[in-house]
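Not every chain of the complex is shown here; the ones you see sit where they belong.
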Amino acid sequence: MTTELVPGNTLVTASPDEGRALAIKLARLTIKAIQPDGEVRQRLRPSYAENADSLTAAAQVVAIEFATIAAANNYWRSTTKSSS
Amino acid sequence: MTTELVPGNTLVTASPDEGRALAIKLARLTIKAIQPDGEVRQRLRPSYAENADSLTAAAQVVAIEFATIAAANNYWRSTTKSSS
Amino acid sequence: MTTELVPGNTLVTASPDEGRALAIKLARLTIKAIQPDGEVRQRLRPSYAENADSLTAAAQVVAIEFATIAAANNYWRSTTKSSS
């Protein structure tokens, strides 16, 4: 029950950029948990990374993970500057 | 109505890592509830675990389950250290 | 407007396990509302329950329903014990 599924075991990040990187990482660690064989994952990568719909589906997972991370960080409201 | 669908019958976990493991478990227990035949599930596993889009779809379910678990735990804000 | 779509007409459940069972039930009652013919539903079941992607898609619906039920129950925070 203590497999690394969340790097650093926290959802708190210093900035949106790092939150985004964490979202991508979480998605990859799920895939790794379901398919632990690194060779299989490498074999799957080309066809997946060159298929637009596969990339869109992956982007959707990242978007969902990021929603959770952003909420965990109160959207970094106090630590980020407003754009204009 | 008391089938085990949630291990320990709680959404509360000690850390994000354990929350993540619970999310994966919840997804698997749903599949088990819908398809109780273990032999069928084993038979389905190879083609699924070697298909990038199937893995992405599974990762999406985990992401959605995790969102709920993270909210239930107030994102482990008080129990986790901030990364930097 | 009073078809049974929510068993007991409440989202409140005693525990996460029961909340999970309700999520599965809600998903099934939606299918039943859209396809009321029980024979058709039975006919569809084998191919669906033996297809990994179909099962993953069903698990996703359950995850979304559960998110709502969990929120309705304040994540059962006061009624469940913390795991460790």
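To keep things simple, chains are lettered A, B and C as they appear, and every chain counts its residues starting from 1.
What we mean here is this: a residue touches a chain if its C-beta (ideal position, glycine included) is under 8 Å from a C-beta of that chain, and two chains touch if they have at least 3 such contacts.
This structure is a prediction, so every number in the text was calculated from the model and none was measured.
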Taking the 3 visible copies as a start, how many copies are in the full assembly?
6
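Note that only the chains that are shown with their structure count from here on.
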From the mean C-alpha coordinate of chain B to that of chain C, what's the distance rounded to whole Å?
15
Cα-centroid distance, chain A relative to chain C, in whole angstrom:
27
Okay, in this complex, where on chain B does chain A touch?
15-21, 24, 49-53, 55-60, 62-64, 66-67, 70-71, 75-77, 80-84
Can you list the residues on chain A that touch chain B in the complex?
1-6, 8-14, 18, 26-27, 29-31, 33-35, 40, 43-45, 47-48, 53-54, 57-58, 60-61, 64-65, 67-68, 71-72
